[in-house]
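Omission of a single protein chain aside, the complex is shown with its protein chains in their original locations.
Here is chain A:
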Amino acid sequence: MTDTTEICLRLGGTSAEVRAALSRLMAQPRLAGDADFRQRLEIVLAEVLNNIVEHAYPTVPGRIDLQLAACAAGMTCRIADQGLPMPGLEAPLGLSPSLGGANLPEGGFGWFLIRSLCTELQYRRDAEGNELTLIVPWRQ
């Protein structure tokens, strides 16, 4: 992939706007091509963006900025918001929820999916807010 131009998207922190932004994004001609990569990218971004809606902006929806740029390894995604920090100022490890026992988990899969599908994940908190960068590899 030689096209290194960035795709930038700004959206409001609601689940309806996340859905609309993903459909705008996935319709971009630059993202056409490998279906497997597109599916992984959409899953990762849906989980990251919905986590921001739910946890960074739990009461008042704020702004989310999304930047995508192609690199050799995959698509670098930078997601920024001005909401609440992540607990402990660290991105969750996203350990696999246990499927054993009678009480199956209904949640806790979001970060597990993110961690499973991306590399180079970094979280930074500064005066501006939260910034998450990660790479969704071209091939997995």
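As a convention for this text, a contact is a pair of C-beta atoms (placed from the backbone, for glycine too) under 8 Å apart; a residue touches a chain by one contact, two chains touch by 3 or more; residues count from 1.
Everything below uses one rule, namely that contacts and distances are computed from a predicted model.
Asker: Out of "C-type cytochrome", "Succinate dehydrogenase", "Branched-chain amino acid ABC transporter permease" or "Anti-sigma factor antagonist", what name does the UniProt record list for the absent chain?
Answerer: "Anti-sigma factor antagonist"
Asker: Looking at the whole complex, which of A:Ala27, A:Leu104 or A:Ala127 touches the chain that is not displayed?
Answerer: Checking the options A:Ala27, A:Leu104 or A:Ala127, the one contacting the hidden chain is A:Leu104.
Asker: Which residue numbers on chain A touch the omitted chain?
Answerer: Against the missing chain, chain A presents residues 15-16, 18-19, 35-36, 39-40, 42-43, 46-47, 50, 53-54, 96-97, 99, 103-107, 109-110, 112-113, 116-117.
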